Each structure stands twice: as C-alpha cells, then as structure tokens.
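A single protein chain has been omitted; all remaining protein chains appear in their positions.
Per-chain numbering from 1; labels A and B assigned in written order.
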Amino acid sequence: MIEFSRVGHRFGDRVVLSDVELTLPERRVAFVGANGSGKSTLARMINGLVLPDDGKVLVDGLDPAKDGRKVRKHVGFVFTNPDSQIVMPTAGEDVAFSLRGSGLSKAERARRAAEVLAEYGLDGYAEHPAHQLSGGQKQLLALCAMLVLDPAVLVCDEPTTLLDLRNKRRFAELLGTLRQQVVLVTHDLDLLDGFDRVVVLDGGRVVADDEPEPALRYYRKLAE
Amino acid sequence: MISAHEPGTSVVHRAPVGAKLLALFALAAAVFVLGSPLWLGVLCGVVLLGYALARIPARRWLRTARALLILAVFVFALQWWLLGAQAALVVCLRLVTALAAANLVTLTTPVDDVVSAVERWARPLRRFGVRPESVGLLVGLTMQAVATLSGIAREVREAAKARGAERSVTAFAVPFLVRTLRHADELGEALAARGAGDR
Partner (left out) sequence: MPDVPAPRVSLPAADLARTVVFAAFIAVLGIFPGIYLGGSGVPIVIQNAGPLLAGAILGARRGTASVVLLLALVAIGLPLLSGGRGGLAPFVGPSGGFLFGWIASALVTGLIVQRAERPGLPVLLMATTAGLAVDYAIGIPFLGAYTGDLGAAAVQSLVFLPGDAGKVVAAAVIAAVVHRALPGTLARPAVHGE
C-alpha cells in the first residue's frame, strides 16, 4: 500500500506538486498527465529519489525520508531511457550489480543474474555487451536488474517511450504478469488494459482518480 | 574487455601482479639513477630477455618495437643536437628500457588480475570504510560510461556536420558536454534507485 498525505513539492519557485492525497492499495496503478504535470515527481517519491517538501509518503509503512535504503530495496524503479539505467558493461554484470549487497558470492550472483535474464527472454545474453542490445532488450535488461531483487513494488517511469510498437506491447504484457504492485507513469493510454486505477494529474494536482475508463475520458477532455 | 593484454602461460605471465609491479618500480628507479651507458645496456638486455621468456608473439612485439624505435631515433637526434652523443645514448637507453619494461608488465597481466590484486591489497583498509569490491565496480561503471559517451560523441558530431559546423570546436564540445552532464545526472539517479549511494 502506497500512501501520500498532503504531499507538496517545489523546484525553486515552481510548484510541482501540491496537496496530493492518495491511498493506493491496488495492484496496478497508473499516473497519467501531460508533460510537467508532476507525475514523474510523484512516482520518484515512492522510491525516495525525490523527497516531499510538505506532507508525507509511506510505502507499505516505510517512510522514504527516514528509511531511504529500506525503501529502495522494497521498490524497484525502471526509467525511460535504459541507457542511463544500465551501469555495467555486460548484461550479466549489470543484473549482478543489483545483488552486490546481498552477501552472495560472485559466482552465485552471476548464476542468479543469468537465471533472471533467461526468465524474461534474454536467455544466453549474460556475456553480451549491454550497449549492443536492441532498445527493447535494453529495457528488458533494466527490468531484470530490478526484478532480481524481487521488490514488492515496481515503479516504471514511461518505460515504453523509446520502444517500437511491438516491443511496447511485449513490455506491457510482461508488466501484466508480474506479481509486484506496479505503478506506471505514462501518457500512452494503450498500456492501461487491465489496470485497476488511473490517477490523472494536471499542474501538480490530482484532477481525476478512478477506474481506467472514466479517468481516461476525463483526461482526453482535459487535453482538448 | 578490450585491453592491451596478451594471453599466455609463461613464467612472466604467471608471476604475481605485486611482484611484477615491484620489479618494474625497482627497474624504473635504477634506470633513472644509473648514468652509465654500459649498465643501462645491461638492464635493457634484461628487459628484452623478459620478452623472450614471455614468448610475446612477433606481431605484438614488432608493433611495440617499431613505435619505440621511431621515438628513440627522434629523441636521439634531438638530444644529440642539444647535448651530444653520449648523453643522447643514455637518454635513449633509459627511454627504451623503462618503456619496454612497463609495456611487458601490461602485456602479461590481465586487467581482471590487477583488479583482484588491488581489491586484495585494499582489504586492510576496510576498517576505514573503504569497500574493496568497489574497485571492480568502478572499472565496470567507467567502461560502460565510455561506451555510452562514445555513442553520444558520434551523434553530436553527426549533428554538428548536419548543421555545417564540423570544424567548430564549440559546436562539438558544448552539446557533448551538456549531454555528458545530463547522462551523469541520470546515472546518479539510477545508481541511487539501485541503492548505490546507501552505505
């Protein structure tokens, strides 16, 4: 369960979020909104990458402002551009990087990494140079690097913006099968099949919060 | 991983990293202290013997030798003109001996071995908060960043070309640097999301 109570945030003079009040127990939640609506900032607060100026965030009872480390173990984060997220030279090393604080030996980490890669369709790519993977494969790799830690929550910030249509669909399907609670930030409305709840943001405020269909109807009207 | 290493199983290859580095430092010191062409010649001979022992294949050996020879001839000519023949010979022997020895260590030592050696040496520092594992991590992170930035550099150069500015330093360097810094911010965020800043 993710709770935002009276959350506000500013960058300099610009108000990015104000008075956000949300309780999210659902398994599939989406944040939808235009550029600059504050949806990415709100998502980053779940992982403690951005801390609120006002109010409080709780993720399954953990406060990112106090337990940043615990929260980041609990919450995985997939960014838009996998090039920025992939930090090691080969796919296997990158996934193993996530496990470096786990107490496993180097060999065990490599084995575990190869297993996870195989599970999500990157079988045999452990030794492959990460930057030579295709765009879709890179985003899968970024996902594997998070899932190897088996987090309870997965936040994805526009993960399909740089993907082609086929890879986008695949990625969406894959998200549907995960056991994690998923929070998806997007303005791609095709991805929201099977979502339980859609939160629409505009100018840093929650302007709609509903099941996908009525929420998206409101969002489309907002865009006109 | 790309490196200057030449795989092999010789005595030189199998010698511990620490021993090789110590030998190199001792030799470099000796080369600087000694001023007699005779002794320098002996040291030079010892290094060449090392190459023979390591059985470095001719293609690697020739390439290094050719580069070294061109440098030595150039330096010799310049020193001869400035300082005279004897001094020129001493400088050239120093140059060839030190460079050939350093190159031999690099050729016979895989990067991974150096990394694990450094990690081993850093272990006593653990009580001061140094994490030895982070050496390998830094190597991997930087090599990945080199790959990413090479891609960015290529794109930026194409863009500069498209705007007819391929000869302008700023048209290349400024966008390259801005994107480099952006990438650093994103990487920092990604590392933080994966707990790299948390101790």
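Criterion: contacts are C-beta pairs under 8 Å (C-beta built on N, C-alpha and C of every residue); 3 or more make two chains touch, one makes a residue touch a chain.
Being a predicted model, the structure only gives us computed values, none of them experimental.
The residue from B:43, B:56 or B:98 that touches the chain not shown here is B:98.
Contact with the chain not shown here comes from a single listed residue; of A:20, A:50, A:142 or A:155, that residue is A:50.
From the options A:36, A:101 or A:203, the residue with contact to the unseen chain in the full assembly is A:36.
Residues of chain B that touch the chain left out of view are 1-5, 24, 28, 32, 35, 75, 78-79, 82-83, 87, 90-91, 94-95, 98-99, 101-103, 105-107, 109-111, 114-115, 118, 138-139, 141-143, 145-146, 148-150, 153, 157, 166-167, 169-170, 172-174, 177-178, 180-189, 191-192, 196-199.
By definition in this document, only the chains that are shown with their structure count from here on.
In terms of their C-alpha centroids, the spacing between chain A and chain B amounts to 40 Å. By the touch criterion given at the top, residues 47, 49, 68-69, 72-73, 76-77, 79, 81, 83-89, 93, 97-98, 100-101, 129-131, 145-146 of chain A touch chain B in their complex.
Those residues of chain B lying in contact with chain A across their complex are 1, 133, 137, 140-141, 143-144, 147-148, 151, 183, 186-187, 189-195, 198.
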